[in-house]
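A protein chain is absent from this complex, but the other protein chains hold their places.
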Amino acid sequence: MHSLLLGSRWLLVLLGFLTTQAQAAAINTSSGWNMPTGVTGISQDIYSLHMIIFWICVAIALVVFGVMFWSLFVYRKSKGAKSAHFHENTTVEVIWTAIPLLILVAMAVPATGTLKQIYDSTEADMDILVTGYQWRWHYEYMEEDISFFSNLGTPQSQVLGEEDKGDFYLLEVDKPLVVPVGKKIRFLFTSNDVIHAWWVPDLAIKKDTVPGFINESWVVIDEPGTYRGQCAELCGQNHAFMPIEVKAVSQETYATWLEEQREMAAAEAQGSQREWALDELIERGEGVYTTYCAACHQEDGSGMPPAFPALRGNPLVTGEEGYSKHIETVLYGRSGTSMPAYSDTLSVADIAAVITYERNAWGNDSGDRVQPTEISELLSDD
Amino acid sequence: MSTSSYYVPATSKWPIIAVVFMGFLAVGGGVLMTSGTSGLAPLLIGFAGIFWVMYGWFSDVLKESQSGLYDAQMDRSFRQGMAWFIFSEVMFFAAFFGALFYIRTFALPWLDGEGAKGVTALLWPDFIASWPLMATPDPAVGGPEKVVNPWTLPLINTLLLVTSSITLTFAHHALKEQQRQKLTLWMLVTLVLGGIFLVIQGVEYVHAWTELGLTLQAGVYGATFFLLTGFHGLHVTIGLIILLIMLFRILKGHFTPDQHFAFEAAAWYWHFVDVVWIGLFLFVYVF
Partner (left out) sequence: MVPETLTDTAAGEAAAVHGDDHHQPRGILRWLLTTNHKEIGTLYMLLSLLMFFVGGTMALIVRAELFQPGMTFVVPEFFNQMTTMHGLIMVFGAIMPAFVGLANWLIPVQIGAPDMALPRLNNFSFWLLPVAFTILLSTLFMEGGGPNFGWTFYAPLSTTYAPPSTSFFILGMHLAGISSILGAINIIATILNLRTPKMRLMDMPLFVWTWLITAFLLIAVMPVLAGVITMMLLDINFGTSFFNAAGGGDPVLFQHLFWFFGHPEVYIMILPAFGIISAIVPTFARKRLFGYASMVYATASIALLSFVVWAHHMFTVGLPLTAQLFFMYSTMLIAVPTGVKVFNWIATLFRGSITFDLPMLFALAFIVQFTIGGLSGVMLAIAPADFQYHDTYFVVAHFHYVLVPGAVFAILAAAYYWLPKWTGVYPNVKLGQAHFWLSVIGVNLTFFPMHFSGLAGMPRRIPDYALQFADFNMLSSIGGFLFGISQLLFVAVVILCIRRKGEKAPPQAWEGAEGLEWQLPSPAPLHTFDTPPEFIPERDSPSRH
């Protein structure tokens, strides 16, 4: 068991309770109630720093509370204690000013060393630009011409308790960030809208993504594995629902993955030019809808009026007249409301698909088919 | 002094009335900014009310002071109150100056690719930092076309305000030496100087807004320019109103050479406004 328990004995009472956390702990290198040791040199340094300072604080607390409770016990009036008359003593005051100062210096030395290391992001092997969006992450491999969004993978039904929650509830994404082990990766952080923070405890990186500015951080991951994290800066209503999943793989696997991504990108580019069948659009659209739209308009299109309008049976979505307004809404959003613009976030195929899906799902049955080419044309017009 | 009894002012209806009108101001302002002109009425009521309260409250204080109710201790309380109030105003402006320095020494160079956060330039490849900031990182925001030349109107304004501080000091001396005529004269001069300052500031604003493209929306330069000069101008206006009231009280013969705290408070305030201007002239206009 963890050494944390040796210090404060009453914590042992919690022991039985805490061990139930052990299997959940498999999610990362945290014991379930302490900071994860992590899988990088820096994360381990931070962990030891944390433990050293923690034990110093425990020691200080034991001494201070020890003297205090001892005094309370011994000098009770009910036991006939008479109060003494001293109220000053320069020597002790100097001592209890000097000792804490020395302790603090002792803490500051290793902290300074670690901090300097963290700030040295020079000589990286690769760069990844991480951009925060309300409420998803965008990753761009700067040397590879590959970029994609990474969304919450947990279905809405688990959140609403209609379905059992999976092991990685709220910590899973549709498309993880894949990186090679053993390489120095420099992350550049920025944001498209508000401030988010990209945090993966096992990598000991937490950096704010500030719109219009770029922050840096770096990592060398030693062990292959999946490392999970979350957005750590309040960024609006779905702040809790923009997790991070980093898959560290061997360098060979990484190379294969890159190849796959390039092929997929090529296929996607082709897809946006060809004619799509209705079923094909609906199938793809359903996936897009679940990831991007269901949080507000709900899985079954019922919305949450008055905040979020229903799309099921909505004249804009079913009728002829609404057709272009519908597309416009999805492309450019509605300013002044929380309805976002998707022209930059989704591919033209996705946009065509999701609109087609909405116009045919939940009994909307308009039979309309929106083609990716139609969307491209609209977008190139402006 | 040690055994004399304390003076405690009686209750007054003015504070609570002031609170009500402050409420009007806040609600009116809020409505005006969020849903439009229906907020105008409460806002104006608020302003009118505040003026009424100031008039009433100060008249009462005046009456009490005139009837000799206040002792030296009360006088010291007023003095300290005023001094700390001015300190709070200094901190208010300090926030704005702090913002200005931060933007100039950190934010803009970073956006341009210099210093600790220089990678930021990846996002704004064409941006070049300069002060005054004529071209913003995102050209869609747009900077001013030109900025105000410090050696024209602003220089004149500096001279005006500095002189007005001096003439106010002359007035104070005259007051202490009981030279009524001189006192009135110097007060008038001070008021006129302050008035001209405001007029010039107004001319400069119109010029900046309409001809130089220097507006609140003109990037962070326009924003800081109007923030600092605007709040300063507001303080000059308040200072002028106070000085005007002092002039009326002088004409009514309210002050004596050793009992004229209201006058001194007004003078402190005016000097404070003057000092802020020097800071503005240097860091907003010149450098």
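Structure notes:
Order as written gives the chain letters A and B; numbering starts at 1 within each chain.
We take it that contacts are C-beta pairs under 8 Å (C-beta built on N, C-alpha and C of every residue); 3 or more make two chains touch, one makes a residue touch a chain.
Remember, predicted model here, so these are calculated numbers, not experimental data.
Of the chains displayed, those contacted by the omitted chain across the entire assembly are A, B. Residues of chain B in touch with the missing chain: 1-6, 8-16, 18-19, 22-23, 26-27, 29-30, 33-35, 57, 73, 76-78, 80-81, 84-85, 87-89, 91-96, 98-99, 102-103, 106-108, 110-111, 115-117, 123-124, 133, 136-138, 140-141, 143, 216-217, 219-224, 226-227. The chain not shown here touches chain A at positions 17, 20-21, 24-25, 27-28, 30-36, 45-46, 49-50, 53-54, 57, 60-61, 64-65, 67-68, 71-72, 75-78, 81-89, 92-93, 96-97, 100-101, 104, 107-108, 111-112, 114-116, 118-119, 134, 158-161, 165, 167-171, 189, 193-195, 197, 199, 201, 204-208, 210-213, 215-216, 229-241, 304, 307.
Here is the rule we go by: only the chains that are shown with their structure count from here on.
Centroids built from CA atoms put chain B at 46 Å from chain A. By the touch criterion stated above, chain A contacts chain B in their complex at residues 129, 188, 190, 212-216. Contact residues on chain B toward chain A in their complex (touch as defined above): 110-111, 117, 119-120, 122-124, 137.
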